[in-house]
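Left out: one protein chain. Kept in place: all the others.
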Amino acid sequence: MERIRTGILGATGTVGQRLIALLEHHPQFAVTAVAASDRSEGKRYAEACSWRLPGEMPAAVRTVVVQAPRPPLDCDIVLSSLPSDIAGPIELDFARAGYPVISNSAAHRMEETVPLLLPEVNPDHLALLESDGGKREQGFIVTNPNCSTIMIALALAPLAARFGIEAVVVSTMQALSGAGYPGVASLDITDNVLPFIANEEEKIARETRKILGRWNGSRIDPAPFPVSAQCHRVNVMDGHLAAVRVKLGSSAELTELEDAFTSFRGLPQQLGLPSAPEHPIVVRAEPDRPQPRLDRDAGGGMSVTVGRIARDEVLGHRFVALSHNTIRGAAGAAILNAELLAARGYICAGR
Amino acid sequence: MERIRTGILGATGTVGQRLIALLEHHPQFAVTAVAASDRSEGKRYAEACSWRLPGEMPAAVRTVVVQAPRPPLDCDIVLSSLPSDIAGPIELDFARAGYPVISNSAAHRMEETVPLLLPEVNPDHLALLESDGGKREQGFIVTNPNCSTIMIALALAPLAARFGIEAVVVSTMQALSGAGYPGVASLDITDNVLPFIANEEEKIARETRKILGRWNGSRIDPAPFPVSAQCHRVNVMDGHLAAVRVKLGSSAELTELEDAFTSFRGLPQQLGLPSAPEHPIVVRAEPDRPQPRLDRDAGGGMSVTVGRIARDEVLGHRFVALSHNTIRGAAGAAILNAELLAARGYICAGR
Amino acid sequence: MERIRTGILGATGTVGQRLIALLEHHPQFAVTAVAASDRSEGKRYAEACSWRLPGEMPAAVRTVVVQAPRPPLDCDIVLSSLPSDIAGPIELDFARAGYPVISNSAAHRMEETVPLLLPEVNPDHLALLESDGGKREQGFIVTNPNCSTIMIALALAPLAARFGIEAVVVSTMQALSGAGYPGVASLDITDNVLPFIANEEEKIARETRKILGRWNGSRIDPAPFPVSAQCHRVNVMDGHLAAVRVKLGSSAELTELEDAFTSFRGLPQQLGLPSAPEHPIVVRAEPDRPQPRLDRDAGGGMSVTVGRIARDEVLGHRFVALSHNTIRGAAGAAILNAELLAARGYICAGR
Partner (left out) sequence: MERIRTGILGATGTVGQRLIALLEHHPQFAVTAVAASDRSEGKRYAEACSWRLPGEMPAAVRTVVVQAPRPPLDCDIVLSSLPSDIAGPIELDFARAGYPVISNSAAHRMEETVPLLLPEVNPDHLALLESDGGKREQGFIVTNPNCSTIMIALALAPLAARFGIEAVVVSTMQALSGAGYPGVASLDITDNVLPFIANEEEKIARETRKILGRWNGSRIDPAPFPVSAQCHRVNVMDGHLAAVRVKLGSSAELTELEDAFTSFRGLPQQLGLPSAPEHPIVVRAEPDRPQPRLDRDAGGGMSVTVGRIARDEVLGHRFVALSHNTIRGAAGAAILNAELLAARGYICAGR
């Protein structure tokens, strides 16, 4: 099978490196172009990029020359992990030039015509691409949610489906890699917690409602429940953790919640997409799990781990969720989106 | 003025060391006896204790011989920081032997006749000592709250007084020193968060209600609102942080909340107790404060710092609170309790 | 091929867990017995052991019942990761009962008749087993070096062979997992360095000399050069780092050193032992490598990474070495020893 030629925008950054690592042996995609907005233009990737993941930079990409993030690029689709402040117009340029753009950036997530895709949860939102008329031939943008939102929305999805949700209260403890590189200064986080991540609390609230919203035939009606998020940066490399309280729409035994989590499967599992974890949500029974270091790599970094399911005096129910913020929360999310788009025929080799 | 002769139970532990450090130059109390439950009995304190605070062990205590934690001890009062699993009967023995026991342990906190004292908040709860009849002559037990509860209850007190409280939702990020020594293994917490602290969530809920409860003339009616706590251990030396949502009993502008925090003063401030901070609650306006490393020492470690006051979509209002868990949250709390007891005539030199 | 039935002594500890994880899919060894000295006797392994490695406990071992570390055990050989304070007599008991004992413990390393085996460096030291007469039929003990010593000796071996060595000065920065569990208290190491590891400096000195010593036909003559070691514990999970200066016996260009490292191969590579890394020593050219987090997993955790090769004003030459202390430095070392013993016919299935 011919592989889909893939360009990476923001290829030298934290998420860009993860994309390249995860695609190294991918059966459907091959990295054929790398682009970055910084001063690395014109250098070979091996020179332009200070590889910060354990292990070696994939050999195939070492000699690829870094280009400016402007069309045309030698590829069928682009995966974008550009910084949010510049992603907006660049991604639009690529879409207008006919490229399918699968983006991890926040720039277009909340636009009415752009799917905010979480393949296990809202694959029907891809209808937005159809409704958008002829545009699809001219390229399009599909986004994945914010790194924290992905795990929260994925964990809430089976509860919303089975019990209904009336309110969500979430407190996050987020990893350093979520801030990119150089990101958080070590002087700021050593022996410390930062109780602030710019725009994160707003993103979690509005993106969760969009993801869990309903396609009404012409647009997405956001889910009607309020979401309260307080976000904190903690001294952890990878793995966002969220303490969640949820007010359900109907009464529910704890075993029913656990069953809802454990039995949850989505379209990626049905289709057997290459990056789809067998268990989108893993439930752990130990009283002190999930933990970032021990659970972030569950399902190859694509599973959300849930634990500490209990009754809550104020909201009714509570649990703790965790996932790998640069795999399920960013690079892996974009790749799973691309896999779903390929399975559905929205993208293919030889555009 | 003659100083009150003070015995320290649990003198070699984390909180015991803090007690000794804070009392080094205290105007009212002098450490005359040290006791510990471990194998240090019979050794001089300097040999028995591996001093883990920055700076030198106070000279005066170096040659004091460590005794078993059994009455009699050469002192007028005892400050107890014994481990909870052994504190119960030992503290009772001292009280029965006529010693005022000021305890940081959880053993007796929830007993009906024992004050759970937070001097700025519920000094009237000392009425329990009166109602307890002749017992006072025979010694008594006064406890301070759990390290997290102290800062939460202190921050809630002015809101309860001004607006009323209907529900509280709190997510904590707690420091390593809260677990004592050796406490948390470095292999468990490096690059990690632990979403579990044994019994902590229950303590926060029930202690907060007792502290903010009302003395009805014969006992304490707990505050009627529900408290939901999710507790986490993070990689920070000192300084517990709490993300708090609160449903108030009446509408409140954010400036009113800020004013309630900032203007809050209690009996310790009126009486000018030596360990009372000028500002029990410090409000910071920066978007990324409070932070453990920068704010834990506010007010000599006795102030609670509050920041990020905002509206909350689910509960109505939110903020972040922080305090030093081994000073305001433990050793300093016990000493402030002792100072209030001295000011009120419950304890004195030459028992 | 029938697999060698393997018993693990100290199976619930940090190194014991690594042994079980590394043997999960091993072609030659199958874990058939687990033993531990603690209170886990009689429980199934899944209940007795708090699994602290990322990922799940291997399924096959979950239901194996933990036994006391006493012969007989249902196995052909034992791999021992017992704590040093109890390993001595227990390992001797097993050897006397006829078991080949492959030990990671320090107890017998320096005994005259016990090989201190580093398979790439001194496989000829196995001659000690021959010289020891009939004892082999009755079982024997083969030890691997201390976790720091392994990487130092492995890095020095090609230099000793090509240039000769006259003196070694090494300063280590060692990871937390080297101290076992619970090991180093988080209160001791957060925002800190500990300039002391009990007995470590002496072990590095004497074990390095034994490993690099010569089999003279009847015993091992230790290498004659002095070794100076200063050891420090740093806030790193896995991966010991050593800053090394070496006085060589002959002049050497830096490129010659690099070539000596890079071209180094040993018997495990010739024999294609399953755990043998293709490159025992990996040289990195970047000025800021090796780093524990980025390089500890090189060669599956079995390679030593060397960098910063340079001239030294005092000793002549210097470099920095790093390896994974619980893989190459402990569990993987024991397994590689076992593989060599199997290849040489010292151990086999169906003892």
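A, B and C are the chain letters, set down in written order, and residue numbers restart from 1 in every chain.
The working rule: contacts are C-beta pairs under 8 Å (C-beta built on N, C-alpha and C of every residue); 3 or more make two chains touch, one makes a residue touch a chain.
Bear in mind that the values here come from a model prediction, so they are computed numbers and not experimental data.
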item: Residue of C:P69, C:P158 or C:G307 touching the missing chain in the full complex; value: C:G307
item: Residue touching the undisplayed chain, where the options are C:T113, C:N192 or C:Q269; value: C:N192
item: Touch criterion as defined above, residue of A:S84, A:S186 or A:N199 at the omitted chain; value: A:S186
item: Touching the absent chain when the full complex is considered, from A:M237, A:A310 or A:A349; value: A:M237
item: Absent chain, residues of chain C that touch it; value: 167-169, 171, 173, 190-196, 205, 226-228, 230, 232, 234-237, 241, 243, 245, 287-294, 307-308, 312-315, 318, 320
item: Footprint left on chain B by the chain that the document does not show; value: 52-55, 190-191, 237, 293-297
item: Residues of chain A in contact with the chain not shown; value: 14, 52, 176-177, 181-191, 235-237
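The rule is short, and it goes like this: only the chains that are shown with their structure count from here on.
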item: Chain C against chain B, contact positions shared by both copies (same if over half, else different); value: same
item: Distance between chain centroids, defined by C-alpha means - chain A, chain B (Å); value: 42
item: Distance from the mean Cα position of chain C to that of chain B, given in whole angstrom; value: 47
item: Overlap residues in chain B, where contacts from two or more other chains coincide; value: 190-191, 235-237
